[in-house]
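Every protein chain of the complex appears in place save one, which is left out.
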Amino acid sequence: MVKVVESPEGLEGQGFFATSLDKVIGLARANSIWPLPFATSCCGIEFMATMGANYDLARFGSERLSFTPRQTDLLMVMGTISKKMAPVLKQVYDQMAEPKWVLSVGACACSGGIFDTYSVLQGIDKVIPVDVYVPGCPPRPEQIIEGLMKIQELAKNESLRRRDTDEYAKMLESYNIEQAK
Amino acid sequence: MISTETIDGDIATQNLGPTHPATQGVFQNILKVDGERILSAEPTIGYIHRAFEKLAERRPYNQIATITDRLNYCSSPINNIGWHMTVEKLAGIEVPKRVDYMRVIVMELARIADHLVCNSVIGVDTGALTGFTYMFQEREKIYELYEEICGARLTTNLGRIGGFERDFNDIFHAKLNAFLKEFPVNFDEFDRLLTRNRIFMDRVIGAGPITAERAVEYSFSGPNLRAAGLDYDVRVMNPYSSYQDFDFSIPVGKDGDTYDRFVVRQEEIRQSLSIICQALDKMPSGDFHANVPEFYLPPKEEVYRSMESLIYHFKIVMGETTIPAGEVYYSVEGANGELGYYLVSDGGRTPYRLHFRRPCFIYYQAYPEMIVDSVLSDAILTMSSMNVIAGELDA
Partner (left out) sequence: MNNEILMAFINENTNNSAVCSADQYDMLNVNIKADQLIDLVDVLKNKQGFIYLTDICAAHYPEKVGAEFEVIYHLHNLIENQRVRLKVALAESDINIPTLTVHFVGANWMERETFDFYGVNFVGHPDLRRILNMDDMDYHPLRKQYALEDETRTDKNDTFFGR
């Protein structure tokens, strides 16, 4: 039994369907998010379990994992990010093309977790903007899937011009990220 | 990210990592390659250094179990139980036989789980993704068994100083019996897929070899050392937790290459299954924890009624229990090798110094020597067959 997504509201007739571009693009983006699993530690193993047959992330459209940032939409940061790793994370984020979303999985990525130490970055939102936070240590696969579903909500309802607004540019500037033109 | 940065004559410098699809974690290697042959490698680690040893100086003894979880997170019960046994040795606590057997069952399940990950990932790196998908289903069954004991799937924080927090219940026994019936069948299927597969063998034999003498000089331990030819296993050399009661053999390889490491881990999974069956058959009755009220939480009914239990409960929960002063080195056979704890206590509520002897950290130093003169794809295979877990590498 395959469930197909519902089409948005629109004007229908013989051989044509009229709706707004926002909704169609949102629908397409939301159901084909290709993630980049930036798995560093224990949450990475829970992610591998989520990709497995029991919890199956692929049925949400995330069939193709890619480890190259140029071809992905969603940066899933799973695991502790140390201060040594933070520049690498920023570089990977910079290399992704718009539109891109960031999912911070696990307590360590959200806020440093149990490691309140000198070498651990206390949350990846110190270096990159984050869209959805999934707490847990490690979060259950169902929680990771819920995080992905919230990203899908964001992708579906996002306005097409959001990435061009001044507010977005100001937000990126606060992280010292150069916005690609 | 693999990128060719400089070309100096015929020698190119390639960067392997720290974010890389094939590595089980974050570590970087800068390789000098001549065409496809690797001339030298320079590893950089520390990308997930979380300062466990300094953190342990701040935490009371029963809270350190949560840190030990995150060392080798594919088989966290072994780390937890090793830590509890270290504290029991320093405090002079004797646990009942039933606790020993329960611990053996849990540790062998963890060993199976870790070896499944390693072998499936060797399959994935040679292109065989099917084995990975099937074996992760078996890991889900092991996760359900952990959930019955302690409530968590991956970072288990299992057991307490002196034993376990609850006995094995009927659901656990039912699930374990079902696992022992179904797992060997599925595992044989995975075995038939790879172990005597002509393509797999041609690919993997001869990749990343190391001799036994060299391995001992590098202080290897665990399946990597046994694949090289030396049968050093802490469970046999310094038996702990009643391992001497069980009858199992130690598989040993010949050349120390990737194929030997793969086959040694396959055989160890079978030996672990046999140990679990023996432990279940011979399980003695008795208490599931030692009678040490200073370290083990008393039952809640007694806390409400008796004054001593209330005081013990308060002291344990607030982390005010003290261990006698002294120093001890204790080691268990982790899934990757000899996992050791060097604990110095000054009689206070937290350790004065705790050092983890992490097998991954020690044997990863041999990686540049193992991949010299091989091709890049063999270097990837060697890395995944050594089962380098980043949490244990950096601590």
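First chain written, first letter: the chains are A and B, and each begins at residue 1.
Criterion: a contact is a pair of C-beta atoms (placed from the backbone, for glycine too) under 8 Å apart; a residue touches a chain by one contact, two chains touch by 3 or more.
For clarity, every value in this text was computed on a predicted model and none was experimentally measured.
Here the missing chain is touched by one residue of A:D94, A:D116 or A:E142, and it is A:D116.
Annotation for chain B: contacts to the undisplayed chain at residues 45-46, 49, 51, 53-55, 57-58, 89, 214, 216-220, 230, 232, 237-238, 326-329, 331, 338, 340, 342, 344, 352-353, 355, 357, 361-362, 364-365, 394-395. Think of the hidden chain as still there; on chain A it touches residues 83-84, 111, 116-119, 122-123.
Please note the rule applied: only the chains that are shown with their structure count from here on.
Taking each chain's centre as the mean of its C-alpha atoms, chain A lies 31 Å from chain B.
Residues of chain A touching chain B in their complex: 38, 40-42, 44-46, 48-49, 52-54, 67-68, 79-80, 82, 84-85, 88, 92, 114-115, 117-120, 137-138, 140. Every residue of chain B that touches chain A in the complex is listed here, in rising order: 1, 18-21, 25-26, 46-51, 54-55, 66-67, 69-70, 73-74, 117, 133, 136-137, 139-140, 143, 153-155, 390-391.
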